[in-house]
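Below are the structure tokens for one structure; questions will follow.
A selection of the complex's chains, in situ.
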């Protein structure tokens, strides 16, 4: 449509109905996006292998299922975060191969199995209560075409458990570290590896943990220089950033 | 320059060297701003009567004077906020008609005396310590072509002083209310007038005033519906917003 | 009644029963409001076109309906914010033409269709979760006699969507910008327009969004000078302030 408008203008320039300098004037009044849509296409190409993500929280099963249906033709992977079992049941009626991930509170539909990642993404978490966030991160990374390894329940108060995983950690291209309470784990992991560490504070804790704020602040003040941080409980964001870091060029 | 590029392209379309549909393709690759500059011009026209503002804090007298000199040819008013007397002395060597505003900690150069405002902007402040911020707001509004009235030292604990100014307040098109400590004044003023009130918290106070945070929060929670708020000590912002509200169409 | 008291006093002055200097003394003892009621009347006239607003939260359907009934004779528009469907059903039994606004969680009764606004009020919001607050703002502005335009779901991470609306934004007399999470939208919009921007933070977000506090602080620290801010989720306040700004003199 907009392409049409510009084409018509250029036709008029070609026929002399509009002078070039007048054409410049008219072009000025076309809104940006009219010219920009091709870029959006290129953009889409650039974004191959990116999943479509539906934030399930606060959406009704019926709504989620409808969005899932509309996304299917794009042939990309689909991730539904904060997805209830009820919503999953409804999704399955739309697409049989949908899977439910109990730990991650998420559903997924895999349509693209291409490997987009260069190396391994390692997801570490401190306690068993951090697993839902860690699994959301891991699942996101998997749906974005990455090999993922997991080391769960490796809190800093039992440092030997973490040290056991050291060989695997050192192999990774990116490490995601998920921790609540005092949020100390990313600093320790950051000291063990030479790759970027994406830290995710969780809202696990009580009293002065302030819903994850203590862990968040601790991570931002990490004495390890290779740590950057995402929002509290933002497993998806960590998985997404890690996937971009690991992405083949 | 960019205009030139587009003109050349259109010339090629006119001569047939480039087909219209090819022209569309090429246009897509021009960055937005190449087409947008004319808009910037229109924009400039729209912004007639707007002062150029130099935030003086942290800049050296020499730097400020240099910026002032570069702005003079635009023939607009110039405002230097947080301006030391030393900087002012340096500015005066560049432009003799520069004035210093002791109370507002600011300097001004008036080159445009057009009246851009529709009605009166009334600036109220609670205590004498709030005057610097109030004066910065008033000065900004004056340099943007507005009639300004002032009612200073009218805190809520001496409500009769504020009530005396009521007739004047009711006449205003906008009221700017500047207050530190408990920040109660905008609510009282807001109840007296039917026009927008722009509230400015100041960092005046001690103990649990938290550098103006208490006043800021109080103003945001005003029980008067006609109050909106700018940042702590942001007299310039309040004068600017009030001028836009009062601006003739 | 009070007018009567003063009249009687003046009659006594006229007849000589009370000397003028004695009359001065007596007048001193009349409470302020006895003399002030006429002003209240003028005030009312000044406030023509203002809706009566009922904050529905925490009120029972029966209570809301009773207040609505008592306001009907004033012939002004009536707005019930935070209104449940149950309350609406109860209101409709009182007045058939009441309308329910699902998105805004509000009910309205229109009795005054006068246009009080000068130009257009444009309401922008960042994400779909911000719509309830944005709609409350828009509805308030409409009930106060303004032409309202809406651009919803135009977050800063997809800047082209916002740029598409630029022509419309530039036409507006005031822009209301509603955003949660990082609250970045008002700064971007503020840079695109030359009119006042009223920013409304929403409690949308999680983790360190702190129920809207992050968005609120971001908006107060906007690098655009034409932004002022109202309380978190205060769509009504934004619509009210914008209406006052847009009001014909």
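Should a chain be cited, it is by its letter among A, B and C, assigned in written order, with residues numbered from 1 in that chain.
Everything below uses one rule, namely that a contact is a pair of C-beta atoms (placed from the backbone, for glycine too) under 8 Å apart; a residue touches a chain by one contact, two chains touch by 3 or more.
Keep in mind the model is a prediction, meaning the values are calculated, not measured.
S.K.: To what total copy number does the complex in this file extend, with 3 chains depicted?
M.R.: 8
As a working rule, only the chains that are shown with their structure count from here on.
S.K.: Can you give the rotation angle that fits chain B onto its twin chain C by Cα atoms, in degrees and rounded to the nearest 5?
M.R.: To map chain B onto chain C, rotate by about 180 degrees.
S.K.: Can we say the copies chain A and chain B touch using the same residue numbers, with more than half in common, or are the two sides different?
M.R.: Homomeric contact, same residues on both sides for the most part.
S.K.: For chain A, jot down the residues that touch at least 2 other chains.
M.R.: In chain A, residues 32, 36 touch at least two other chains, as defined above.
S.K.: Using the touch definition from the top, list the residues of chain B that touch chain C in their complex.
M.R.: 32, 43, 46-47, 50, 53, 118-119, 173, 194-196, 198, 216, 220-221, 225-232, 236-238, 240-241, 244-245, 249
S.K.: For chain A, which residues are in contact with chain B within the complex?
M.R.: Residues 3, 6-7, 10-11, 13-14, 16, 19-21, 23-25, 27-28, 30, 32, 35-36, 38-39.
S.K.: Along chain C, where are the residues that touch chain A in the complex?
M.R.: 129, 160-161, 163-164, 166-167, 206-209
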